[in-house]
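Just one protein chain is left out here, and the rest sit where they should.
A and B label the chains in the order they appear, each numbered from 1.
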Amino acid sequence: MGSRVLRWICACIWVWMASAHATTSLDPELAKQLTASQISQRLGAIETMGQSGSPQAAKVLEALTLANVFVTPQGRVFLDSKPPIDVLTGEPVAQIPEAAERVRLNNRLRGALQTEVAYALLFAERPDTQIQAARQLQSRPDATRVFILQRALDASSNTEVRDAIAVSMAIASLQSDDLAMKLDAIEQLGDSGRGQFKVALQALLAQSDNGTFDQPPSVRDATALALEKIERQQTIQTWLGNLFFGLSMGSVLLLAALGLAIIFGLMGVINMAHGELLMIGAYSTYLVQSAVQAWWPAGIDFYILFAIPVAFVVTACVGMVLEKTVIRWLYGRPLETLLATWGVSLILIQAVRSIFGAQNVEVANPNWMSGGWQVMGDLVVSYNRIYIFFFALFVVAVLWLALNHTRIGLFMRAITQNRRMANCVGVPTERVDMFAFGLGAGIAGLGGVALSQLGNVGPDLGRTYIVDSFMVVVLGGVGQLAGTVIAALSLGTINKLIEPMSGAVIAKIAILVFIILFIQKRPQGIFAPKGRSAEA
Amino acid sequence: MKRRMILKQLTVATALAISGWMPQAVAADDTIKVGVLHSLSGTMAISETTLKDVALMTIDEINANGGVLGKMLEPVVVDPASDWPLFAEKARELLAKEKVAVVFGCWTSVSRKSVLPVFEELNGLLFYPVQYEGEELEMNVFYTGAAPNQQAIPAVEYLLSEDGGGAKRFVLLGTDYVYPRTTNKILRAFLNQKGITDENIEEIYTPFGHADYQTIVANIKKFSQGGKTAVVSTINGDSNVPFYKELGNAGLKATDVPVVAFSVGEEELRGVDTDPLLGHLAAWNYFESLDNPVNKEFVAKWKAYAKAQNIPNYETAVTNDPMEATYIGINMWKQAVEQAGTTDVDKVIDAMGGQTFEAPDGYTVKMDETNHHLHKPVYIGEIQPNGQFDVVWQTEGPIRAQPWSPFIEGNEGKQGM
Partner (left out) sequence: MTSLTSTAVVVPPHSRTPVLFKPGAWLAISLVVGVFAVLPLLNLWLPVEHPWHVAQHTISLLGKFICFALAALALDLVWGYAGILSLGHGLFFALGGYAHGMYLMRAANPAPGQLPEFMVFLSMTEIPWFWTFTEYPLYSWMLVLLAPGLVAFIFGYFAFKSRITGVYFSIITQALTYAAMLLFFRNETGFGGNNGFTGFKWILGFDITSPQTRAGLYWASLLALLGALLVGRWITTSKLGRVLMAVRDGEGRLRFLGYEPAGFKLFVWTVSAMLCGLAGALYVPQVGIINPSEMSPANSIEMVVWVATGGRGTLIGPIVGAGTVNGLKTWFTSTFPEYWLYALGLLFVLVTVLLPQGIVGLVRKTLQRARGART
C-alpha cells in the first residue's frame, strides 16, 4: 500500500517535470552528444533523452528509429527522409547542412533506443504498436520505471495490450521486495509460456555459497510451478512448430512438383527443365516487381498479385514452345526426352545468367507477408509461409476443378489412362499434349513465384528443387492429384520431424532412402494408376 | 531426308573438327601472359565472375600505364565451371600450355587444394584473394585474403564486448565444409579461453544449398533464451538469404540476437531485401563504404568499367573484399616483377616479401616477408538498408596474419616459411 502511494507521487512528479519541460527546446549539447565518438557517450545521450520525458527529445528518438539522422554543431537535428525534415520544428528543408554529422548507431545503441522509444510508444494510438512496445520492454526489465508501465496499464482497455504490459511489469517486479507482488509476477510469467523468462525464474532458485537459498520456500515453490508450466508449453509449441514447418515445407514441395506430376502423368515425360521453369516463374516475379516499382510505386505491396498471372502465362508459353520444338519429336521415347530436356535446362540457365547476370536478384516480401503470427508463447509462424500454404491448396483446388469439370480436363484424364484408346475415340492428343505441357509449366511458374518469396532468386534456383520434385512425383504416383499432394506433405513433414534430432543432412538422406525402399514395395507410387495397361 | 542427313553430317563433322583442333598457344615476345582462373558458370559463378572482371579491369589499367617491364599484359581467361577436377586441368593448361607468368584465381578451398599440386609440380605462381581457413602455407601461393585471425577472431571479440552486445552464448552456424569447420574449431578454442564454456556454444552444420531454416531458427530462439546469444554464420554465400529471411520473420531482431557473417558482402546483399537485416554484421578487411580517397577512386573506376563493358546489372555494381584483394594482388605482383626485373617465378617470389601498396581499405598494406600473407586491417560493419555496411568497429591498423592458428593443436612452432 505504501509503495503504491510512493509510485503515484513519483508519477505526478514525472508528469509535472514533463509538462514543465514541455516548452523548453532540446539542449543542443545533448543533441550534439549523439554524434560523439565514444559509443558510451552516445548511449548516455539516448538514455538521458529518454528519461527526460521531454516531447522534443521524444521526437528526436523517434526520428532515430526511422532513418538516418544528422546533427549540426549548433544542435539542430535533421531527418534524412524525402524531403529532409528539421526534427525539432517538423518543417521540411531543402537540404541538410554540410556541417551536419550523421548519427551512427550500432546494435547496442539501437537496443537502448528501442527501449526508450518503447516507453513512449506504450501510449501510442494503435494497439499493435503498444503490444510491440510492451514486448520490447519484456526483454529489458527496468524496475525503476515500472510506474510507467502501471500508467500504461491503467490507460489501456484492450485486453491483449493489458496482458502484454502485465507480463512486462511482472518481469520487472521479480526483484521487488513485496512478496505478494512477486508471487503474482511469477504466476504471470509461468502462464505466459515464454521461454525467455526461464533464466530469470531459475535465478530465483539459486543458492548462495553457504547452501542457503536466496528466496523463501513459497517463492521457490511458485517458481518451480511456473517453470513446469513453461516447459509443458514449450513441448507443445515444439511439436506444433515442427508440424507446421513440415506442412510448410510440404506445401513448397507441392507447388514445385505439381507441374511435373501433371506432365509426367500425361505424357510419361520427365521434364528435366522443370527446375528452370520454376526459375523463370521466379524471375518473372522479379520483373513484375521492377515494373511496379517503376510505374506504380505506391502499389508495390501488391506486385505479387500481378506476378501470379504473369508468371503463369510466361512459363506456360515457354512450356508450350518447348513442347512444340523439342518434346514433340521425341514421342514414345521418354528416356531421350529426359536427356533433351536436360540440354534445354542448361541452355535456359545460361540464358538467364547472360541476361540477368550470375548474381541473385532481389525480390522483396510485400509488407503484409513479412513478419510472423505469434500462435502461442514462443511459436511464431511466418506469414509468408502461411500464405504459401494456402496458395498451394488453392492451386490444387483450381487444378482439381480443371481436371474434373472441364472438357479438356476430361481429355487429359483419358490420355493419362490410355493414350492409344483415347486417340482412337477422337481425343485430339497432340493439342491436348501441348495444352497440358503449358498447364504443367504454368503451375511450375506459380511455384516459382512462391519460391521467390522464400529464398534466393538466381540462375541455379531450379537445380536446388529438381531432385525433390522428382521424389514427390515418384512417390506420389501418377494419375491422381491426391497422390502428389499426400506425397509432398508427407515428405515435408517427415523431413521436419527428423531434422531436430539428427540434423538437416541426415534427414534428407533418410528421406531419399525411404523413397528408394518405398518404391521397391510399390513401384508405381502411392496412387498407382488403375486400369488395364500392358506393362512390359 | 537427304537434307537431314547432310545437316547431321555437318553437325558432327564440325564438332569433331573443332574438338580435335586445340589451338596452339604462341607466346608473343612483347606481351606477358597472365592467367585468370575463376568459375564463370556453375554454382560459384555468382561470386567469381566479378573477380574475373576486376582482374581484367586492373590489367587494362596497368596496360594503360605502360604495362610491366615495358611489355603489355595479356589476360588468359578460362572457365573451370565450378568443377574441381576441371580447375586442376585448367591450371595445368594455363601453366604448361599457355605458359602464363602468374595466375589469379580460385575461390573455394576445394578449388585451391585441387590446383596446388599442379602449381607445385610446374612451379607456377598463384594469387588467392579470398578469406579462408588458414592451415596452409605454400611457397607458390600468395594469399591476399584474410586468415581467421584477421576476420573471425576480431569479430567474436567485438560480439563479446559490451559495444557488440556482450554475448554470453554463441551459435556457430555454418555450411558443412572445411572453412566453417576450421573456423569454428578455432573460435571454440578462443571462446573457451575467454571463459565461454562448451555448453554455451552450439555448432550446427547445413548442407550446401540448404534453403529451409525454420527448424534451425526455432533452435536458435530456444538457445537464446538461456542468455544473450550471438550467431556466427559461416554459411556459404547466398544460402544466408533464406536464413536471414526466416530469422526476420520469426521476430528475432539484430538487437536481440546479432548475426555476424563471414561470407556475406556487398555482392551477396545485392540480391536481398536488406530492410529486415538492419543491424546484422559482417567482418571483412574492406567495405565499399569506407571513406578514403583511394577507395573512392577504386569504386568509381569499377563502376565506370562495369558500365563500359556492359556487365549485366552494372547500375547496381558494388565492390567487395575479394575484389579489393584481387586488385591488391595484381598490383603487388606487378611491383615485384619490376623489382626483380623478370617474371621468373622464383625471383618474383623473393621480391614479393615486403611489398607495400596503398590499398582501398585505407591503409598501406604489406606482404609479410615470411608467411605469404598480407597484413590487413579488420572492419566490422552493420548492414544498412541500402545494401552497404556501416563500420562500427575497426582495428587500429593492419594486423599480421597467423595462417597457423595457435588455437589448433599441433600448430605450435609453425610460423612462416
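Just so we're on the same page, a contact is a pair of C-beta atoms (placed from the backbone, for glycine too) under 8 Å apart; a residue touches a chain by one contact, two chains touch by 3 or more.
Bear in mind that the values here come from a model prediction, so they are computed numbers and not experimental data.
J.: Would you list the chains present here that the left-out chain is in contact with?
T.: Within the full complex, the chain left out of view touches A, B.
J.: Looking at A:329, A:368 or A:390, which makes contact with the chain not pictured?
T.: A:329
J.: Which residue among B:79, B:321, B:368 or B:390 touches the omitted chain?
T.: B:79
J.: I'm checking contacts with the chain that's been left out. Which of A:97, A:216 or A:343 qualifies?
T.: Of these options, the touching residue for the absent chain is A:343.
J.: Taking the entire complex into account, which one of B:92, B:168, B:347 or B:400 touches the absent chain?
T.: B:92
J.: Mind pulling the chain A residues that touch the left-out chain?
T.: Touching the chain left out of view, chain A contributes residues 264, 267-268, 270, 272, 326, 329-340, 342-351, 353-354, 418-420, 463, 467, 470-471, 473-474, 478, 505, 508-509, 512-513, 515-516, 519-521, 523-524, 529, 533-536.
J.: Mind pulling the chain B residues that touch the left-out chain?
T.: 4-5, 7-9, 11-12, 15-16, 18-20, 22-23, 40-41, 77-81, 83-86, 88-90, 92-93, 96-97, 109-110, 113-114, 116-118, 121, 135, 176-178, 181-182, 185, 205, 207-208, 408, 410
As a convention for this text, only the chains that are shown with their structure count from here on.
J.: Quick check: how many Å separate the C-alpha centres of chain A and chain B?
T.: Computed value for the inter-centroid distance: 30 Å.
J.: Residue numbers of chain B touching chain A in their complex, please.
T.: Its residues touching chain A are 40-41, 43, 45-46, 49-50, 162-165, 176, 204-207, 209-212, 214-216, 218-219, 221-222, 224-227, 238-239, 241-242, 245-246, 248-251, 254-256, 258, 267-268, 270-273, 275-276, 279, 281, 311-313, 382, 390, 392.
J.: List the residues on chain A that touch chain B in their complex, please.
T.: Residues 39, 104, 106-108, 110-111, 114, 139, 195-196, 198-199, 234, 238, 241-242, 245, 248-249, 252, 350, 353-365, 370-372, 374, 378, 380, 382-385, 454-460, 463-464, 496, 499-500, 503-505, 508.
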